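I am attaching a structure below and will ask some questions about it afterwards.
Yeah, one chain of the complex is gone here, protein chain that is, but the others are all in their spots.
Chain nomenclature is as follows: A, B, C and D, assigned in order of appearance, with residue numbering initiated at 1 for each chain independently.
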Amino acid sequence: MTPDVFLFWFLALLIVGSGLAVLLFTNPVYSALSLAMTMVGVAAIFITLNAYFIAGVQLIVYAGAVMVLFVMVIMLFDIKSEVQAFTSGKISGAMKLIAVGLLSGLIVGGIIMGQKSFVGELSKDAAAQVAEANSAKMKRAAGADAATKELGVALFTKHIFGFEALGVLLTAIAVGTVALARSRGGTHAK
Amino acid sequence: MGHDSFEITINCIKLVLIFLMMVQAVPILVWVERRGSAFIQNRFGPNRVGPLGLLQLLADAVKFLTKEDFAPDRAIRPLFYAAPVFALIPATLAFAAIPMSVPLEIGEYVFKIQGYDMNVGIVFILGVSSLAAYTILMAGWGSASKFSLLGALRASAQVISYELALGLSIVGVILLFGTFNLTEMVIAQQGPLTFRAFGHTISSQFLPNWGIFYQPLAAVIFFAATFAESNRLPFDLAEGEAEIVAGFHTEYGGFKMLMFFIGEYGHMMLGSALMIIFFFGGYGIPGVTVADVRQWAAGITDSATQISVITTLVHFLSFMLKFVLFLWIFIWVRWTLPRFRYDQLMDLGWKTMLPWALGNTILTALVIYLIS
Amino acid sequence: MDHSVLMAILLLSPFIGFLINGVRYKQPTYKLSGGIATAAVFISFICSVLLFSDLVGLPADQRKIHVKFFEWLSVDKFKVDAAFYVDQISGIMILIITGVGSLIHLFSTEYMHHDKGVTKYFSYLNLFVFNMLILVLGDSLLTMFVGWEGVGLCSYLLIGFWFTDKEKAAAGMKAFITNRVGDAAFLLGMFILFSTFGTLNIQEINSLAPTAVETSWLGALTLGTMFLFVGATGKSAQIPLYVWLPDAMAGPTPVSALIHAATMVTAGIYMIVRLNPIFIVAPNTMMVIAIIGALTALMAASIGITQWDIKKVLAYSTVSQLGYMFLAVGVGAFGAGLFHVMTHAFFKALMFLGSGSVIHAMHEEQDIRKMGGLKKYMPITHWTFFLGWLAIIGIPPFAGFFSKDEILWMSFHSPMGSPVLWAVGALSAGMTAFYMTRLMCLTFWGKSRVPKSVHPHESPAMMTIPLVVLAFLSVVGGWIGIPEVIGHTFGHIPNYLGDWLAPVIRPIPNLAPADHSLEWGLMGASFGIASISAFVAYHFYVKSPEIPGKIAASIKPVYELVFKKYLVDELYFKTIINPLVEISRKIWFYIDVNFIDKLTYIIADLIKGGGGVTRSLQTGNVQVYAMYIAIGLVVALSIIIIK
Amino acid sequence: MAEASGMPLGGVIFLTVFLAIFGTFLIFLARAIGGRRTNNSAAKRDIYECGIPGQDKRETKVSVKFYLTAILFILFDIEIIFMYPWAITFRDFISSGQGTFVFASMMIFLAIFIFGLFWEIKSKALEWD
Partner (left out) sequence: MPSSSFLTDISLNHYLILSSVLFVIGMAGVLLRRNVIVILMSLELMLNAVNISFIAFSKFTQNVDGQIMVFFVMTIAAAEAAVGLALAVAIFKRFKEVNIKFFEHLRG
C-alpha cells in the first residue's frame, strides 16, 4: 500500500464519515462543524488530484468563510438541537429513503458497470491517462505553480465572460443580502 | 511522504521539531513580553526566579499543569474541551509551510528547512489560518457564557474583516513576484535593489532587493492586519477586559488557557515570518547571495555536506534574527498603543484598509502594465 | 490605436453612459444627464470614424476589421464568440447610428428638459445605442440576436416611457408583442440556417452559401431566409406586422427619430443585406420580399395621406419608405437598399426632429389642423424641414432622389423586378410627394390656424443645430451614390457607394446591361409624378383648401377605410385576438368550470375519504418537491442504465 | 498518483493528527495532575459573572451586524480570491501580448467590486455603534 492509496482511503473515510455526521447529528452546531470537517477533507482530496489552487480556495471560501457563516448564524440565533430533527411522515419518509437508496445504488452501480459509457471508457485506460498525466507534469515541473498559471490563463481567456458575470452577481448579492438582513419582517405583519 | 522510510522519518521528526520550537518559543515570548512591558513602563517585571527571572518560565509551566481542570456545569463539554486542542492546529500547520533556510543537502537527500513545501504556499497558509475562526467560535459557544459568546463573535468578525485587507494586500505581492511559492519569493529578493523600467536598469549598491521597497503600502497594511488576525493589541477587542472580561476564554484556565496562548503566539510568529518572507528577503542576507555564502563556506571546509550545513545554518541564523526582531515589534506595539473601540476597529478594516489595499493592487498592476 | 481597444470603446462607451445614468436615474439634472449621454455616443462616433478611416485605408478586398473578445458559448460544435467586425456594410451603419444618434441625443437634451425622468430617458437611449451597435457589429447571428432583442427592449421601454398614460403603455406593449412574433420567426430562421450550415457565424454562412439558385419553396435556404424575413417584418414594420410602428409614436419624438426612423427599424434591411449571399440564391424569398415591400410602401403611403397627426404622417411615411427598402433588397439591389437606409436616416431623422421642434413650440400639440403658417415663427425649423421635404419627395439633387431613383430603376431593370413593381413604387412615390407636401402646407405654409393660447417660437440652439446638420446631410448625402447614368453624363462622377459595397454584395445574376435612354425616361417619369402630385397637393392645401374635403366626401367609403388605416387593427382584433379570447373563455367555461372543477371536487372528496396519505403529496412542502426531483433522477438513471 | 502530491499532504495530515493527539494528551495530563479540588459548590461551577448569578448565553441579545459582516466577508473574499489567478498570470499575459485585455477585464471586475464596496459603505451596512 503506497502512501497515496493510504491517503485516498483515509480521506474518503473521513469525508464520508463526517458527511454522515452532518446528516445524523441532531444538533445543528455539530452538523455544521462536521460539514466544516468534510470541506477540509474535500480540500485534501483536491490536493491528491493535483488541484492545489482549488484546494486552497476550498479552504478559504468554504471552510474559512461559508461554514464560519453557518456556525455564526447558528450560534447567533441560538438554534437549538431539535426534538424532531427528521421529517415525520411515515410514507413520505419511507419514499424519500427509498428514493435515496435507489439513487445511490443506481449511481454507484452505473459507475462500476458503465462499461460503454464515457465514464467507463475513461476509467478503462485510466492507467494510461495517469502515466500521461505524470509525464505532462514532469514537463511543467519547471515552475512550482505552472498548474495554477494554466488555470489563470484559461480563466482569463476562455472563461472571461463567466468571470465578469460572477463579479456582477456577487455585487448584486452583496446589495441584496444587506437589504434582506435589514428588513424588519414583511408587509404582512401577523 | 517521501522516497523511503528514512526520508519519511526525518520529515516527521522535522514537523514535530517545528511544533516543539513553536511551543518552546511561547514561554520565552511570555517572559520577553513581561520583562519588555516592565522595561517600557519603567517597572521590574518578573526577576525573582532564576537569573533575570528566566526560570519564571518553568515555574509558570508547573503552575499551569497543576491547576485544577475546570469546566462550568452548563458548558457543552465536547466543544469546551476540543476548542483548545484545535487552537494549536491552524497556526502550526501554517507555520510549518514557512521556509526558514536554504535546503540541507546530505548525500543524495535534500531536506528543506520547512515542514512541507506546498507549491501554492500563500493560498495554503491563508486557507489554513482562516480555520482559526472555528476555535474561537467553538470556545465561545462551548463555554455557555454570554461573555464568551460575545467575545467569540467579536473576535471572529474582527478576524474575518481583516482577512479581506490581508488577502488583498497580498495580491500586490503576488503581482510583484508572479508566484505563490514562498521559496521562490525569497529567491527573487536576493541581490541588490534593482528597478527595471522602460528598458533601463537602476541598481542600488547598498540596499537589498526586498519587497518592502516595491510594496511599502502593502507591507503596512499586511502588518496591521496580522495584528488583528492574531488578536493582539491594539486590536484585542475580543478580550477587552473592561467590556467582556476575557472574551472567548473567560471560562478557561490552567493548561487549556496555555494552549490558547500557544495558538495566539503561533499566529504572531506566522505573521512575523510572512512579513519577513514577503517584504524583508526571507532567510536571505542583505548584500550577500546564497552562492556567496556557499563559496565562503567552501573556503573553510571541503566536505560538501559540511558546506551545505554551514550555509543552511548561516541563513537560518539570518532568518531567526529578523524573526526575533519582528516578534519584538509585536510586543513593543502592544505596550505602546492603546486599544481601539470596536466601531473604530471595523471602520479601519472595512473603510480604510480595504480601499487602500485595493488602491495598492490597482497601482501595482498599472505600474507593472506600464513599464513592461 | 489598437483595433480591439477602439472596438471596445465604441461598444462600451454608450454602455457606461447607460450605467452612469442608470444608477442616478432619479436625478432631474437634464444638462448633466444629457451631456453624459451625448458624450458617450459622441465618443462612439469618433471611434466609428477612426475605424471607418482604417477600413478605407485597407485594400478593397480585405476591408474587414475583426475583433474577438472572448469565447461566449461552446457546446460541442456549436461555438459562438463575443466577436465583432466592421466591414463595408456595418461600417456605414455604425457611422449612421452613432452620428445621427449623437445629434438626436443633443436634441433630446433640450427637448426633454422639463421631464422628470430625463436621466432615465437618457440611460435607455444609451442602452439602445449599445444594443444597436451589438446588432450591427455582431459576427454571428446569435450576437446579432442579442442586439436584436436588446433594441426591442429599449424600444418598448421608450415607447412606454410615459407609462402613466395607459394608452402609451399599451402602445409599448403592442410594439413588444408584435416584435415577439417576428423574433420567434427570426429564431426559427436561425435554427434552420444552423442545421444547414452548422454555424451561426455570418461570415462563414456567407462563404458557405451555395452559388446555385434554390428554386424549391421548401428548400432549407428558402425556408430559413423566409423565416428571417418574417423576423425582419416585425422589426422593420412591414405587412403584416407593421401595426406597432404608428402606435410607437407615443414615445418622445427624438425616440421616434432615432429608433423608429433612423436606426432600429432598418435592422431588418440591414440583416438581409448582411446575409445577401444566401438571400440572392433564394429567389422565392426575394420575390416575397419585393412584393411585401411594394405593397407596404403603397398602403402606408395611402394611409399617410389621410392622417392629421404630424407624427402619424411621418410614421406611415417611415413604413412606406421601409417598404421601398424591402422592395430594393427584394429585387436584389442590396446596395440601393442600404443607400436608402442611409439617406432615409438623414432626412427622416431630420423631419422627426423638425416635428419635435414644432410640437415643442406648439406645447405638445400634434394635430396639423391646428397649425399652419409656422414659417414665420420658426424659420430655422421651417427651412431645414423644407430641405428634408425636398429630399424625401425626390427632387434632384437632394439625397432622397438618388436612392429612391436607384430603387425604382432596379425594380424595373433587375431580372427579379418587373414593370408592375416599378409602377407600384412610382405610384407610392407620388403619394409620398402628395402627403409630404400636404404636411408641409398644413404645418408651415398657408394661413395660421394656431389657437390664440399658443405662442409658437423658434426652438433653442441645442435643438436647431442637429436640424441644420441633418439638413446639410439630407442635401449632400445622396452624392456618394450617384447612379452611373447620371455620373456618365456629367463627367464621370464615380458611384462611390456602389464601388465601396461591391466586394461584399453578390451581384444580381443575369443582369442585363443598362439601357441609358430607358433609365432617363423612367427617372423623368418618377420625377414627373412626384412633382405633379406635390404641385397638386400645394394647390389643394394652400390655394384652395376646400377641395380635399370635397374629394373626401365624394369618395367617403374609401376615404373612411383609408383613414381608419384599412381597419387592420380591427381586423387583427376580430380575427386573431378576439377569437383567441373567446376560445379561451369557452375552454375555461366548458372544460375548466364544468369538467375539471367538477373532477377536482370528486378527487378532493376521494382524498378526504382516503385520509392524509395522499394529501401529504400536495402540500407546499419543499422537501416533497425535492423528493419528486430525486424520483425523477432515479427513473432517468435507470433508463440510462437499462439501455 | 504522483509522489509529489503525497508528500506535502502527508506531512500536513501527519502534523494535524499529531497535534490532535498531542493536544488531547495534554488535556488529559493536566486533568490527571491538576486533579479535583474538594470545593465543589454550585456557585463555583456556575459560569463567570461579577457577583450575581451567572447569565446563560441564551438570554443574550446579539447584534445582527456580526452575521451581516460575515456575509459581506464571504462575498468580498471570493472577489479577492478571483484576483489571485490574475495576479499570478498577469506578467505572463503581458509578455504574451494579451496584457491590455486582461488588465482591462480585471479593471472592470474591480470597478464592480469598488461599486459594491462603496454602496455598502454608503448604505451604512458597515456602521457599528
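The criterion applied here is as follows: contacts are C-beta pairs under 8 Å (C-beta built on N, C-alpha and C of every residue); 3 or more make two chains touch, one makes a residue touch a chain.
Predicted model, so just to flag it, every value in this text is computed and none were measured.
Student: Would you list the chains present here that the left-out chain is in contact with?
Tutor: Visible chains that the missing one touches: A, C, D.
Student: List the residues of subunit C that touch the chain left out of this view.
Tutor: Counting only subunit C, the missing chain is touched by 619-623, 626-627, 630.
Student: Please identify, in ascending order, the residues of subunit A that touch the omitted chain?
Tutor: 1-2, 4-5, 8-9, 12, 15-16, 19-20, 22-23, 28, 31-32, 35, 38-39, 42, 45-46, 49-51, 53-54, 57-58, 61-62, 65-66, 69-70, 73-74, 77, 79, 82, 84-87, 93, 96-97, 99-100, 103-104, 107-108, 111-112, 119, 122-123, 126-127, 129-130, 132-133, 136, 147, 150-151, 154-155, 158-159, 162, 166, 169-170, 173, 176-177, 180-181, 183, 185-186, 190
Student: To test your reading of the contact rule: which positions on subunit D touch the chain that is missing from view?
Tutor: Residues 1, 64, 67, 71, 74-75, 78, 82 of subunit D touch the chain absent from view.
FYI, only the chains that are shown with their structure count from here on.
Student: So the centre of each chain is just the mean of its C-alpha atoms; given that, what is the distance between subunit A and subunit D in Å?
Tutor: 18
Student: Between subunit C and subunit D, tell me the centre distance in angstrom, where each centre is the average of that chain's C-alpha atoms.
Tutor: One centre to the other, that is 56 Å.
Student: As a quick test, compute the distance in whole Å between the mean CA positions of subunit B and subunit C.
Tutor: Subunit B and subunit C have C-alpha centres separated by 66 Å.
Student: Subunit D: which residues touch two or more other chains?
Tutor: 3, 6, 8, 10, 12, 57, 62, 66, 70, 73, 76-77, 81, 84, 88, 92, 100, 106, 113, 120
Student: Multi-chain contacts in subunit B: which residues touch at least two other chains?
Tutor: Within subunit B, the residues that touch at least two other chains are 1, 118-119, 123, 141, 149, 153, 156, 160, 163, 167, 179-180.
Student: Chains as vertices, touching pairs as edges: which of line, ring, star, complete or other describes this one?
Tutor: Its topology fits none of the listed shapes; call it other.
Student: How do the chains pair up in terms of touching? List each pair.
Tutor: A-B, A-C, A-D, B-D, C-D
Student: Under the stated contact criterion, what part of subunit D meets subunit C in this complex?
Tutor: 100-101, 104
Student: Subunit D touches which residues of subunit A in the complex?
Tutor: 2-5, 7-8, 10, 44, 47-50, 53, 57, 60-61, 64-66, 68-69, 72-73, 76, 78, 130, 133-134, 137, 145, 148-149, 151-153, 155-157, 160, 163-164, 166-168, 170-171, 173-175, 177-178, 181-182
Student: In the complex formed with subunit A, which residues of subunit B make contact?
Tutor: 1, 79, 118-120, 123-124, 126-128, 130-131, 133-134, 137-138, 140-141, 149, 152-153, 156, 160, 163, 167, 179-181, 183-184
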